[in-house]
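Only one protein chain is missing; all other protein chains are in place.
Let's turn to subunit A:
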Amino acid sequence: MTTDLNSSPLSAGQQARLAELLDGISEGQLFWLAGFLAGKCSGGSGRASANTVAAAITPVSAAPELTVLFGSQTGNAEELAQQLAARAADKGVSAKVVDMADYKHRQLKKEQYLAVLASTQGEGDPPDNALDFHEFLHGKKAPRLEGLRYSVLSLGDSSYEHFCKTGQDFDSKLAALGATALAERVDCDVDYEDLAEDWINRVLETIASEAGASQPAAVNPLAAEQAPVSAHSRKHPYPAVILTNQLLSGRGSDKEVRHIELSLEDSGLVYKPGDAVGVFPENNPALVNELLSTLDFDGEQTVSAVEREVSLREALAFYREITLLTPPLMKHWADLAADDALKALVADSGELRAWMEGRDLLDLIKAWPIPRLAPQELVNLLRKLPPRLYSISSSQAAVDDEVHITVAAVRYASHGRDREGVASAWLSDRMSEGDQVRIYIDPNKKFALPDDSKPVIMIGPGTGVAPFRAFLQEREEREAEGENWLFFGDRRFRSDFLYQSEWLKWRRDGLLTRLDVAFSRDQAEKRYVQHCLKENSAEVWAWLQRGASLYVCGDADRMAPDVHQALLEIASEQGGLNPEQAEEFLRQLNRDKRYQRDVY
């Protein structure tokens, strides 16, 4: 901030103190100060009011400035960031939502208030769009942040070992850099809504009371940039009728993948290629029955769940997670069970994790029964049954008021019992055409098609191919001239080639420029998409040089890292880059939104 104070009526000492104050002041702080001083002039209480500011110093707004940074993979953190910004206006706070990938790092030391919302991936990693900022903050260039007031909301899944690690990283690092928390960090599990809501309120109230802002502030246009809003949302899911529930896996497959078409009829729901559908499933009634009979509970008795009274059976079927154990649940259970062995187990996180693996609530109840456990107590112990996200496999431009998803039934046996994925088994076994599924749209701005003229390379083995069906439908409808290249892989060519006839038709029609496949079980040596990529190194590199965008969708544990490695090798071999440069090349592609991943 450079200001000419020489012409002011202030004394030299006053000038010096003012210059010191103005040095490094943020724009938001300046606006606030202007409002404050204007208030002083008009003889008010000294509190800045937007009205008086607007009257006195047009067009300046003096609301406190809050920057909302999100690091999001599936879009939940981004959605909450938008909510925070939208609500900030009501509290007289001027909030600006910024994608971490787009954030100018040197802006950080100028921030007044900072809200960080971040999810955590697989092994405690930051989401793709948070990688740069995370690295910057933990690197040598990170500035001291004494003046900064901040708060962190982490999103995660407590069934994973490194639960909410990215959020915790940000929190501890910001503190270490001298920033002070304006509200304590909150780590949210998959049933994040209520906790997130509390956190948003706390953050905004703290800022508002500190800043003394009380009037609604002008909403930052960036924050308001949202899709048209349907009456339906995660909080108010839409009961969509199943139009088609078709098995895609051919005979001889050891998988069970289904193509499900849902009607959006009057929902007003809109989606883009790359978005996901959130589905609220029902736990297997047989498992609920077994729980009830093991506990000797009456399923019809009333309990309180989801802000209303429901039967215990209903609570366990629709509103509580019963197929997955989490450390918090185990700790509570250990306290209630008052069992030394269990306490010892819970105390050793490695042992605990090993025990929880492949076990569920029924196993826990059988292993450590709690005497006189009340039904309501049980319900309170369990976390909410979270919706499951499925990448949308259709384009609304092509299917109008339908949305299609591609669901692989998860089934396995462990510890002597057959187990299943809650939503996938529910959709596969118990939901037929005509039944209703409660859904909402989960937008994913991190997985979107580029301009129609740009080439795209899509890597989507297994059900990871779903969004690419949406991509091609969309590009077909738009008559987009950009080239399209799909890499698909699965176990067996003859039974597991999802949507094969559609890809082949699109290739015949010229929409799909190239189609390369890898089937792991069709020959002695396993072949995966990354092998396919490597076999086409020169061409892949040529496409990238032509401006192609890369999309990877599917398994996060092995496929995505393997594909990443293959891309690094291609960059090294074809582009003559050393390992660091290759990594930076992909990082830059990611920053340019040309390397987008939807992995899970």
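Following the convention adopted for this analysis, contacts are C-beta pairs under 8 Å (C-beta built on N, C-alpha and C of every residue); 3 or more make two chains touch, one makes a residue touch a chain; residues count from 1.
Just so it is clear, contacts and distances are computed from a predicted model.
*Asks:* If you had to name the missing chain as UniProt does, which of "Sulfite reductase [NADPH] hemoprotein beta-component", "Putative ATP-dependent transporter SufC", "Peptide/nickel transport system substrate-binding protein" or "Minimal PKS acyl carrier protein" would it be?
*Replies:* Checked against "Sulfite reductase [NADPH] hemoprotein beta-component", "Putative ATP-dependent transporter SufC", "Peptide/nickel transport system substrate-binding protein" or "Minimal PKS acyl carrier protein": the hidden chain maps to "Sulfite reductase [NADPH] hemoprotein beta-component".
*Asks:* Just to verify: which one of A:Val310, A:Ala448 or A:Leu515 makes contact with the chain not shown?
*Replies:* A:Leu515
*Asks:* For a quick check of understanding: of A:Gly124, A:Gly250 or A:Pro285, which residue touches the chain that isn't displayed?
*Replies:* A:Gly250
*Asks:* Of the residues listed, A:His134, A:Arg185, A:His259 or A:Arg359, which one is in contact with the missing chain?
*Replies:* Considering all chains, including the one not shown, the answer is A:His259.
*Asks:* Touching the left-out chain: which of A:Tyr150, A:Tyr238, A:Phe280 or A:Phe497?
*Replies:* A:Phe497
*Asks:* Just checking the interface: what residues of subunit A touch the absent partner chain?
*Replies:* Within subunit A, the residues touching the omitted chain are 246-251, 259, 493-495, 497-504, 507, 515-517, 519, 522.
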